[in-house]
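Removed: one protein chain of the complex. Kept in place: all other protein chains.
Presenting chain A:
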Amino acid sequence: MPPKRKNSSIIQVEDVGMDVDAEFDSGSEDEARRKRIQNRRAKSQRKAKLTIEEEEDEDEDEDKAPRGRGRRKRPKPIDSDQDEEDEDKGKRQTATRRGRTTSKKKSDKEDSNDESGKEKGSRRQTRGKAASKTQKEEQNKDKKENAKGKVEESKDKKNKKGNSSSDSHNSDSENEEDQLSEGEIEALKEQVEEKKKLIATLRNKPWRMKKRLIILKEAQEFVEKFEGALGKGKGRKLYAFKIMMAKKFIKFKRDFENFKTACIPWERKIKEVESHFGSSVASYFLFLRWMYGLNLILFGLMFGLVVLPEVMMGLPYGSIPRKTVPRAEQETAMDYSVLFDFGGYAKYSFMFYGYYNNERTVGVLKFRLPLSYLLTGVGIFGYSLMVVIRMMARNSNEGGDGGDEGQFTFSWKMFTSWDFLIGNPETADNKYASITTSFKESIVDEQENQKDENIHLRRFLRVLANFMILCCLGGSGYLIYFVVKRSQDFAKLDPRSLTWFQKNEVEFVMSLLGLVCPPLFETIAELEDYHPRIALKWQLGRIFALFLGNLYTFLFALFDEVNAKMLDEKAVKNATEWAYQEYYANYSSFHNTTDVPPLNIPPADVVRGPCWETAVGIEFVKLTVSDVQVTFLTILVGDFARAVIVRFLNYCWCWDLEAGFPSYAEFDISGNVLGLVFNQGMIWMGVFYAPGLMGVNVLRLLTSMYFQCWAVMSSNVPHERVFKASRSNNFYMALLLLVLFLSLLPVIYSIMTLPPSFDCGPFSGQDRMYDVVLETISRDLPAFIGNILTYASNPGLIMPAILLMVLAIYYLNTVSKGYQQANTDLKKKMQMARDEEKNRRNNKDSTNQMMKDLEDLLPDKSLFKPQVQEKPPTDAAPEKGSKPTKMKPGTAGVNLHKEVSLASPNPRGPVSRGPGPRGGPPGNAMGPQPGPGRGRGRGRGAPPPRR
């Protein structure tokens, strides 16, 4: 049954341009069937009356044909009349409307009855019904409808009292059902199901509300009347309950959706930016917002599982050496500079690794802090990886048909770019502006495609540009390495003898490089003269390389430092141990006792190692903070101050500042995105050594959201040529993934291979950081789990597992390749079909040489003439026939459209114009010349009356 329903509804869809009101036929067909069932009982008494009514109906069909046509010109009065009539007549409207539809389509009054019969016939045939019955059925139907209309009118009265009346229907129907046979009940069931489906999908039909209401009523009454036959009362309750639950569920879902969308922040801000600057700038802000969300979650993890337990349940500040500022530093511990170089109290706070104690459990909850620290640190990476990959997958899914993105640029812009939600005049203006820009950019794009120039010069320039950029990259890498090395030398000196610059040289140089190089690259990229979108990609790639190089140089330098620190530490450790031994030995020999009290030194005075983890953490935090400062300063000076100067000095300047040299700044998408990505990389790397870094980062993102939004709206101008960075979201994500991976490496390396400091951090006293896990496994978990893990880590098991995974990857890869192949094939096919269709329509001959030859070979075209001429009357019939076939539920997508266009043109092509030229010069039968003329004429001129 469902296919039938679908058929008709799609037919409806097809007609929509002309007539939304048209009844769809299968509905009335159902009635016909139902009528057949009822017929036996009701035939005799009603017959006489019905014939009269039927005649009336037919009259009306004819009446309405011309009116329907006229409706387009002066629709109002007639239509309303009609509808009132319809309402009065209730059921009968189905018949009349059908009449209207057919007549409209044919525009041939005399034919209308005939045609409708044919139409029906063809439809029924496709549905596997006998066509011969049609006429009779039609009549039957009409009779029934009228009859039923009356029955139902009386029912309506009952209905108005409310649902309680349904019981009476029930009993009615039960009486009737006694007379029904099994098969009829089956049919009835089917119909009831169908009606139910209709009720459920009614809101999806493109009908007028009035009609919907009427049909709904009919369907409901029908269901109510006959449902008793199915469920015998009990089923009904369940049904009602189910319906109720479904409704509740839908409502809940909608509410939840609303809530979810309400929770997403900055929607308006971003919309505003979007309407001003286009989608590419907005994509940066979307990315920023997404990052903020991600960081918020990571922050929650870190704080909830590591920082809070330590602060709430661990030992307080000042209780043990690692939580106390050493005596030597105490006088400067509250300096203002602490805020920037994170010495003093900041260094010995929960922000950094060193503060955490190595007690196995803290507090009454026996929270295993060291374990939690390690697992959270690794879990952050795991979670980020998962989220980034999921986001990438979703983005690529969303594109869906993105493969033919270029196919409908203009149409999509035309039909889908207006945001119907806009209700604010200012936003609307922005939207107009942005749509205009986007059209302009598409036009530029289009023209860009046709550009062609001197290739050699450009190639040379491109090579040159790349060479220069490579030099820049190398230079910047060396500079950083040099600076970090030098800073290690400085670190050995007395900190008080150093200048501010010497202390912050590394951060300064790195920020400076990040500031200077991208514009430099952009300048160099001017040489290359790429399409802006490609240029953006190159620019991104280069800045990426720069940042990556800088980051890794920095890391290597840092590792040198760490190694040096570890040597230091060893010395300190040995010295302390030695001191302890001395103390014990002295104490026992002096007091002559083995009961030695522990050494009582205030925690501030204890000698301690350098704690390289905290040092690394401090480096990262400092880097982040200086990065924030530089970014904000750049925006303030480079964008805001510039905008202010340009705006106000323009009144008293000798040239036009706004249009001329300084102008306003444009929003630097690539730089900002990469800055964000790399910052995130640093966070990922640093957070293991500085849990507080997450908090800093969340703050940073929050402020930069507001600040940059303000800056971009206040002092930037839209890009001169805005190019939609298509699918750039995934590009950003890919960068992020890469950075995530790259920042994962050093952290994992340090966890697995470097020995933790002996006197600070949660892993102190252990050989390696991951020993915490082993310890937990052996001490807290039941023995068999330990055994299982031992077996699992056995190389004999790991090797096959790896092999298996490799095989799986290979298999999946092959499968995906296969799918890709199929996909491209299908696409190609579609494209071909489309092209062929176009060609055929435009100029019939040039499509296929073979066909043309064949056509030429036909000696006597005049033979075809009679056949051809016979066609016009039947013109519409094949077209109608083609529709149901094409709408078969199975045929989706391509076939659907192909068939429409295949079916309708062919009969009509030769019909409308064909006979003329062919018949005109009979001697010229071989000539291909008439062909194109014919084709074009048909294509352009008004087609024969279609409706």
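Points worth noting:
The criterion applied here is as follows: a contact is a pair of C-beta atoms (placed from the backbone, for glycine too) under 8 Å apart; a residue touches a chain by one contact, two chains touch by 3 or more; residues count from 1.
Rule of thumb we're sticking to: contacts and distances are computed from a predicted model.
Comparing "Presenilin", "G protein subunit beta 5", "Calcium and integrin-binding family member 2" or "Phosphatidylinositol glycan anchor biosynthesis, class U" against the UniProt entry of the hidden chain yields the protein name "Calcium and integrin-binding family member 2".
Of the listed positions A:365, A:393 or A:414, the one in contact with the omitted chain in the full complex is A:414.
Considering A:210, A:394 or A:828, the position touching the chain not shown turns out to be A:210 (whole complex). Of the options A:435, A:498, A:520 or A:564, the residue whose C-beta touches the omitted chain is A:435.
Although one chain is not shown, part of chain A still touches it, namely residues 13-14, 16-18, 20, 72, 75-76, 79-80, 83-84, 159-160, 162, 199, 202-206, 208-210, 212-213, 216-217, 220, 251, 254, 398-402, 404, 407-425, 427-428, 432, 435-436, 439-440, 442-443, 446, 834, 837-838, 840-842, 896-897, 900-901, 905, 939-940, 943, 947.
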